[in-house]
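Below is one structure, written out as structure tokens, with a few remarks after it.
With one protein chain withheld, the remaining protein chains of the complex are depicted in position.
Order of writing sets the labels: A and B. Residues in every chain begin at 1.
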Amino acid sequence: MSTSTDLTLAIEDLTVSFDGFKAVDSLNLYIDKNELHVVIGPNGAGKTTVLDLICGKTKASSGSIKFLNKELTELAEHEIVRAGVGRKFQTPSIYENLTVFENLEVSYPYGRTVIGSLFFKRNNEVVKKIHQIAKEIMLEDVLDTESALLSHGQKQWLEIGMLLIQDPQLLMLDEPVAGMSVKEREQTAELLKKISKGRSVLVIEHDMEFVEQIAQKVTVLHQGKILAAGQMDKVQKDPKVIEVYLGH
Amino acid sequence: MSFFYNKLIGGKEGLTGLILLALLILVVFPLTLDLFRLNLVGKYLTYAFPAVSLVLLWGYGGILSLGQGVFFGLGGYGMAMFLKLEASSPENTAIQSTPGIPDFMDWNQLTELPWFWEPFNSFAFTILAILIIPAAFAYIIGAAMFKRRVGGVYFAIITQVIAVILTILIVGQQGYTGGINGITDLRTLNGWDMTSDSAKYIFYFINCALLLCIVLLSRFILTSKFGSLLLAIRDKEDRVRFSGYDVSNFKIFIYCFAALISAIGGAMFTLQVGFMSPSFVGIVPSIEMVIFAAIGGRMSLIGAIYGTLLVNFGKTAFSETFPELWLFLMGGLFISVVMLFPNGLAGLWNDYKHHLTNRFAFITKRFKSQKTLTRPTNAESESLS
Partner (left out) sequence: MLGGYTYGELGSILAMQGFAGFSLFSVLLLMALGLAIIFGQMGVINMAHGEFMAAGAYTTYLIATLTEQYFPAFMPYYFVFAIVVAFFVAGALGYLAEFALIRHLYKRPLDTLLATWGLSLIMQQSYRSIFGAREVSPTLPEWLLGSYQPTDTIDIPLNGMFVLVLTAVVTFAVFYLMFKSRWGLRVRATTQNRVMSGAVGINTNKVDRYTFALGCGIAGIAGAAFTTIASTGPTTGTLYIVDTFMVVVFGGAASLFGTIASAFSIAQAQSILEFFISGSMAKVYTLVTLVLILMFKPEGLFASKVRR
């Protein structure tokens, strides 16, 4: 098939089954450079599994995932990250015992080997980068706070910041606004628009209002297959989509 | 300079702790205890090596090894093999049917030295073997397990089985290992009488110095980015992995380092006590090492040393007077340290210290609270909305 493209992500014919149950079934999904792509779908549609497959947490049964023309299905998790794919988990996954600053420092993409981490030095460049990211995720004032004390929304932002500091080419966010207040949602929407400049972003979301705020292109997943894809307003009027969301 | 002060010593607080410990083991004990008791303390301090290794491995890394006795034993046996060969010169063993080999080999009808004993004729090889073999063995186990993401409970059980295997092997192959009695009658090190008073003092101080060095080295590791990553791996392994780190390499490294420390402790044990036996290798000593670290505080390097001393003082005192009570007490210690004070002595000390600061330093407290209470504004807006 396509050997060399300028797509950021090209998923082709991707299938995974657990004991015979196909959680993702011959999926094709393409993401352009600088695209903010949203995947929606009812519970059990296979959304999270798709992210698991891309970042290597789950191994595909068949099919290919090409990221900047590099095959990901054969790489280990950390190699996929180093290739430039960042993934945020559904529930905020941060190091609660460390401060915000330390959380970002641990995610800083230098000193990634054993020896490197032993002799890693907190120099000006590191500090500057951490402050810059903290400002972007609206946590500059709480850099020295233990991250367990942050609000739920701030924890979500911190995890996004921990990915941003690695400057990934593809950022994958699993339900980034779940459990956020209205104000935090708006701020997060702004944040997403800001960070999608210069990189591709793949978002999984339930909240249709939020999707309307951010989405350029939407893919609707149902039972491991694509039900509809395209511009948000068109997809919303698709009778099949309405059926899946409202029909039962 | 500030790097050394902040990182290695751990600032003012760390320095105080370190000086107090050094004073205790380098000055107070040698001045107040007779040589027999001091030698006993030296023996206890060799157990502190594996206890410290467990602070790194279990307290910070969340990896519970129930087989640190394996590495303690490998180090101890390495040293014992060298010393035994020195003690078994043809002149010393002229009455044996095969002179020149260790006595237990002769009793077991061996007529020549097994091949793997040969290199232990060299002191340099022995030192290298003590430093390398346990770490290499740990590397093999660690690579096999951590690369395949065997962790937690399974790792604990498998390390325990390895301890069992090694014990059975040592006991069963008595012609090669000295069996259940171990390797005994070790008297000289390169011709120098190990049982003399001066030798005992020197070994004691070398042991203390090594222990303090290892505490410093461990502090270096824990205060580096590696240390933060170790904690991060313990609490959120997946997040670390999906931040681009090969988690298994970090675990393997700390496991090997822990093995190395334990092995040094084992070698110092042999030098000070004059023998090595399988009873320092198996499940029971291995799990006792865990309790030393737990009593002292699984997150505190220095705490582990105090924990080791305390439990062993208690064991000696009790098993001399009420041997029956000791096992009850030991069992009770295991249970209470887990249920009542999971952070051990160090945790109790920290609580106590906070209690003191809260009571007396109300001025600084007021100052501090203003700083730490700057909670984010959106958090408040969230709770209002």
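A few points about this structure:
Methods note: a contact is a pair of C-beta atoms (placed from the backbone, for glycine too) under 8 Å apart; a residue touches a chain by one contact, two chains touch by 3 or more.
These numbers were taken from a predicted model, which means no experiment stands behind them.
When the whole complex is considered, the residue among B:23, B:128 or B:161 that touches the unshown chain is B:161.
Within the full complex, the residue among B:283, B:310 or B:348 touching the omitted chain is B:283. Checked against the full complex, the one of B:189, B:202 or B:330 touching the unshown chain is B:330.
In the full complex, chain B touches the hidden chain at residues 58, 64, 66, 144-145, 148-150, 152-154, 156-158, 160-162, 164-165, 168-169, 171-172, 283, 287, 290-291, 294, 324, 327-328, 330-335, 337-339, 342.
We adopt the following convention: only the chains that are shown with their structure count from here on.
By the touch criterion given at the top, residues 55, 57, 76-78, 81-82, 86-87, 89, 93-98, 102, 105-107, 109, 111-114, 117-120, 138-139, 141-142, 145, 149-154, 159, 162, 166, 181-184, 187 of chain A touch chain B in their complex. By the touch criterion given at the top, residues 220-221, 224-226, 228-229, 231-232, 235-236, 238-247, 249-250, 253, 374-376, 378-379, 381-382, 385 of chain B touch chain A in their complex.
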